[in-house]
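Here's the structure, in structure tokens; my notes come after.
Removed: one protein chain of the complex. Kept in place: all other protein chains.
Letters are used for the chains, namely A, B and C, taken in the order the chains are written, and counting of residues starts over at 1 for each.
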Amino acid sequence: MAKTRAGIINVTGYAGVELARLLVQHPEVELTSVTGRSAAGQKLNAFFPHLTNIGLTIENKLGDVDFVFSAMPHKDSAPEIIPLLERGIKVVDISADFRLRNPAAYPEWYQFTHPAPQLLKEAVYGLPELYSKKIAIARLIANPGCYPTSAILALAPAIKKEIIEPNIIIDSKSGISGAGRSLSLKVHFSEANEDVTAYSLEGHRHFPEITQELTLLNPKKPPAVTFVPHLIPMTRGILTTAYATLLPGKIATGKDGEKQLQEIYADFYKAAPFVKVVSFPPHTKYTWGNNDCYIYPTIDHRTGRLIVVSCIDNLVKGAAGQAVQNMNLMLGLPETTGLQALAVFP
Amino acid sequence: MAKTRAGIINVTGYAGVELARLLVQHPEVELTSVTGRSAAGQKLNAFFPHLTNIGLTIENKLGDVDFVFSAMPHKDSAPEIIPLLERGIKVVDISADFRLRNPAAYPEWYQFTHPAPQLLKEAVYGLPELYSKKIAIARLIANPGCYPTSAILALAPAIKKEIIEPNIIIDSKSGISGAGRSLSLKVHFSEANEDVTAYSLEGHRHFPEITQELTLLNPKKPPAVTFVPHLIPMTRGILTTAYATLLPGKIATGKDGEKQLQEIYADFYKAAPFVKVVSFPPHTKYTWGNNDCYIYPTIDHRTGRLIVVSCIDNLVKGAAGQAVQNMNLMLGLPETTGLQALAVFP
Amino acid sequence: MAKTRAGIINVTGYAGVELARLLVQHPEVELTSVTGRSAAGQKLNAFFPHLTNIGLTIENKLGDVDFVFSAMPHKDSAPEIIPLLERGIKVVDISADFRLRNPAAYPEWYQFTHPAPQLLKEAVYGLPELYSKKIAIARLIANPGCYPTSAILALAPAIKKEIIEPNIIIDSKSGISGAGRSLSLKVHFSEANEDVTAYSLEGHRHFPEITQELTLLNPKKPPAVTFVPHLIPMTRGILTTAYATLLPGKIATGKDGEKQLQEIYADFYKAAPFVKVVSFPPHTKYTWGNNDCYIYPTIDHRTGRLIVVSCIDNLVKGAAGQAVQNMNLMLGLPETTGLQALAVFP
Partner (left out) sequence: MAKTRAGIINVTGYAGVELARLLVQHPEVELTSVTGRSAAGQKLNAFFPHLTNIGLTIENKLGDVDFVFSAMPHKDSAPEIIPLLERGIKVVDISADFRLRNPAAYPEWYQFTHPAPQLLKEAVYGLPELYSKKIAIARLIANPGCYPTSAILALAPAIKKEIIEPNIIIDSKSGISGAGRSLSLKVHFSEANEDVTAYSLEGHRHFPEITQELTLLNPKKPPAVTFVPHLIPMTRGILTTAYATLLPGKIATGKDGEKQLQEIYADFYKAAPFVKVVSFPPHTKYTWGNNDCYIYPTIDHRTGRLIVVSCIDNLVKGAAGQAVQNMNLMLGLPETTGLQALAVFP
């Protein structure tokens, strides 16, 4: 059977090049076309010398493909995607352009008016652990942001099983590749190395996405979310620590409660091949280069609070790997196809 | 006037060597004696080759000194200190041995029975921003832990001014020197680099210290604290992000509230030369090698929560620098003597 | 056809766990048995939590296998291997125990008397780019050291083609995982981070190995090699910069000489799938997690010197990947089987 011909719009950023890595190694897909704005005309392996064995040239416009990933920045992605959908091509959009259901959120959070609000209803939020059935039949997937992936997976079982109050604090620590390949002092080596900082305390763009999805998990009790992202001096990885008050009477006291919590989480993710519910604090290093999400739910018995720690590789489960996972579902392939690489450790 | 002759017990760890750095550069003090267990007999500058110009030999027992810093590990520090006090020598203890007022806390949190519980009442918790007057007349200072310093300074104004509910979450991110110079896989370069992890979720030893001090700030409303420390891949620095719900009616809404909050904090620390209350998220890099503590208090208007970010160098304001600040007060010197170095940036 | 059952002796170090990663993902091999000294009895995925999906238990002694990799330290490896060979099992030894042909080199460089000097003649030095035919029919492979791999591949064409004088300087820069998983201050995070140092200037153990192999390439002109290794603050990767004086009249002047040099190198490695001869300075990052070796030969026209820069991942091409490459040849498989992963970038 012929392989699916896949294309990447804007291969030149970190999500794009990570997609290229995964697709070139995918057994059921052939990466046949890649675009890049300023780099058009160059060989892909001249632009990224580590991709030695890939013969593709970066194009201005996608060639003939069956499936498309857009790794364009927000606002620029939707206009690339709309004509593809009209031509019957399925698309996974790595940008934020189809993640928020409320069109009014775009001017507020992303400073542009959405060009196709009707598609916001149709697009499926591509978190397979929650929406695998919808994803399988979708033609347009809004691939989740990196922080939202780590936060939603950490909290979904607790919200869905109604064991916590709606007051939630999400404190995330991200490696610096999450800020992309665009140059700025913030990610200049000498400034970012040996440093940690909190940022976007007035409201990060992933906030409405997190809130939207946590609300959908239990619309009767919309959560009051505080989300603070931090940049830490490493290349890949997000560790999210989430805090919420346990509802009285839901979880046993002492070790029994911890066991019960583990069971709730393990059960919630029993069909999710990439989620590892563990009973110890995980390291982002366990996910280096792979699509896993480690989740450690535990209880602060002194205060009756739930604490959940989650770890992902922001460029894999937080971007390109999740995009391929979505594609697998959309193509009727096993969810893990092409995504079974072990973490590169240490 | 003759300089004060200072000694360091256990110079061979990171707090000890940082004390040596600060004392050698201190204009009113002469470092005349240092001890170290396994290293006794070696020249200090053979053990630490970067201390080229210091001629001291590491001894088994302190020589004749006027003032002592103990950088021994907990449990081993108290037995060194007790005879010194009896001989009338003032001591700053960098270990935890005199930080907790309740003797019963030692078996619980540190697995030993305290050898001198009466001294727990006498010892002054050496956070000069709260206790400078007591420190000035003390003979025994319990130098605060690194995490507690960052957490208590972040929260003290809010608790003292009663603007928050007692439900507090403290999420701290520490550089790896905080784990000391003892070898373990946890701080092995290849395991700690490109990694972040949460640890001690069941209860870190700095938890009772933080709780004790926050409670003392408003004993009528003891706080319910959750504290989660994280290790991040850098050498120095702690960034603490603290969260609490604002009490209704205490702080104005919108920008006015932020301004009011800034004023509360700036006023609280108006006499504290090392605390910088700022209106933007600080970087730990601003404190690299110096005794400053940057504090950024702000409001999550969506949820009515206070968020405070604080940054220190864990080995300076979080250990040796604070110890020297305490010594300055105890010797009647200006608080900033010998501590005015600017951060080494970048 | 049944897969080859492979075993790893001493899976608990970095070479061992990297072998596990590669073998688990290898299509023609099944990893069926692993040993580890202190860790025997533990599940492999308890010892290395990132290996979630591997069900093996660490054993005291290898089970029934068809092929063995030894990742024991030197001196302890040979005694494990000798009985396996007697049972007809082929072995790739990652330690140094069979790398040196002269038995007298072992007491001098490794402080032990070799237990089976006759095997030193039989063992094949497992650098497939030089010895693929011998490797294919060997039963015992001495897998090269990480520094020697980077140095020999950088210099082999120049020596073999007799374009340089025998005076050679090899300046290597290694990531810290090359020092292994054993604890020491040298690789303690806070000491190794933000630092670079040269070491073993009196003679590193890889020196006799490099010299032996470079001499074999042109025994009439044994080279006078100076080799200085350096530790730099990153986890993986070795970059070697090698210097030698070009013999007069061998290489054209100016750009023509550079082109000629490129051709000599490209031709030498035309059958080597993992060697990439490039015309720009390569980055170790191009090899992160894969088996490639980038080589950049160039000319310092001012002095008539050859400069060659090579890059590898010390744990892959410098250890476990090369071992698998050797196994592939020994099993009659295509050399690249199971080794085609792209670098994880960035």
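Keep this in mind: a contact is a pair of C-beta atoms (placed from the backbone, for glycine too) under 8 Å apart; a residue touches a chain by one contact, two chains touch by 3 or more.
Bear in mind that the values here come from a model prediction, so they are computed numbers and not experimental data.
Student: So which of B:His74, B:His114, B:His230 or B:Lys285 would be touching the chain we can't see?
Tutor: Spelled out, the listed residue whose C-beta touches the missing chain is B:Lys285.
Student: Touching the hidden chain in the complete assembly: which of C:Thr35, C:Ser95, C:Asn143 or C:Asn193 does that?
Tutor: The single option touching the absent chain is C:Asn193.
Student: In the full complex, which residues of chain C touch the absent chain?
Tutor: 167, 169, 171, 173, 175, 190-191, 193-199, 201-203, 224-226, 228, 230, 232-237, 239, 241, 243, 245, 281-285, 288, 296, 298, 300, 302-303, 305, 307, 309, 346
Student: Quickly run down the residues of chain A that touch the omitted chain.
Tutor: Touch with the absent chain occurs at residues 14, 175-177, 181, 183-185, 187-190, 192-194, 233-235.
Student: What residue numbers in chain B mark contact with the hidden partner chain?
Tutor: 14, 17, 21, 24-25, 48-53, 177, 194, 235-236, 276, 278, 280, 282-283, 285-289, 292, 340-346
Keep in mind that, in the parts below, only the chains that are shown with their structure count from here on.
Student: Farthest from chain C by Cα centre, which chain is it? Let me know.
Tutor: Farthest by centroid: B.
Student: Any idea which chain sits dead centre by C-alpha averages?
Tutor: Looking at where each chain's C-alpha mean falls, the closest to the middle is A.
Student: Could you check if the interface between copies chain A and chain C is built from the same residues on both sides, meaning over half shared, or from different ones?
Tutor: On the two sides of the chain C and chain A interface, the residue numbers are mostly the same, over half being shared.
Student: Rounded to a whole Å, what is the gap between the Cα centroids of chain A and chain C?
Tutor: Going by mean C-alpha positions, chain A sits 36 Å from chain C.
Student: Show the residues in chain C shared as contacts by 2 or more other chains, in ascending order.
Tutor: Correct list: 14, 177, 194, 235.
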